[in-house]
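Take a look at this one; I'll ask things after.
Let's look at subunit A:
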Amino acid sequence: MIRGTIVVANEICKGCELCITSCPQESLGLSDRINSIGYRYIVLVKDNCTGCVNCALVCPEAAITVYREKKSALKARESAFVASGGLSV
Partner candidate 1 sequence: MIEHDQGATLMKGNEALAEAAIRAGLQGYFGYPITPQSEILEYLTAQPKGRAGVVLQAESELAAINMVFGASGAGARVMTSSSSPGISLMQEGLSYMASAQLPCLVVNVNRGGPGLGTIQPSQGDYFQATKGGGHGDYRLIVLAPSSVQEMADFVFEAFRLAEEYRNPAMILADGALGQMMEKVILPREGSLPYPPKPWATTGKPASRERNIITSLFIQPEKMEQVNLELQEKYRRLQKEVRFEAFQVEDAEILLVAFGLAARIAQKALELAREQGIRAGLLRPITLYPFPTAAIANLVPNVESLLVVEMNAGQMVEDVRLAVNGQRPVSFKGRMGGMIPTPEEVLESIVQIAERTHTEQVERS
Partner candidate 2 sequence: MQTTTIPPEMDLVYRRPDTLTQTPMHYCPGCGHGVTHKILMEVVDELGIQEQTVGVAPVGCSVFAYNYMNVDMQEAAHGRASAVATGIKRILPDRFVFSYQGDGDLAAIGTGETIHTVNRGENILVVFINNAIYGMTGGQMAPTTLLGMVTSTTPFGRESQVMGFPLKITDLVAQLPGAYYVTRQAVHSPTAVRKAKKAFRHALEYQKLNKGTCFIEIVSNCPAGWKMTPVEANEWMEKNMFPAYPLGDLKVPK
């Protein structure tokens, strides 16, 4: 599966959790910390983000930046996977 990651602008996140419910991978959760405007902000809680952008689309604060692995990186990873006989990721 394609890999992705997100970066949250912690200081403008309002912890509304709308990104959490729209993430198909259940990758997101609330931090235990509180930001300077008084909200528990969003963090990645699992390492399975695919960079699908769903969370960023619904975020009212435009607080999320999304990255996705390059096609070339995905290809390299896939061929490594095949070469290793499916043993490594």
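Please note the rule applied: contacts are C-beta pairs under 8 Å (C-beta built on N, C-alpha and C of every residue); 3 or more make two chains touch, one makes a residue touch a chain; residues count from 1.
On how the list was made: all candidates are chains of the complex that A comes from, given by their letters.
Because the structure is predicted, anything quoted here is derived from the model rather than measured.
> For subunit A, choose the touching candidate in this complex from 1 or 2.
So the candidate in touch with subunit A would be 2.
> Which residues, counting only subunit A, touch candidate 2 once they are in their complex?
Answer in residue numbers: 4-5, 7, 9, 11-12, 14-18, 21-22, 37, 39, 51, 53-54, 56-70, 72-73.
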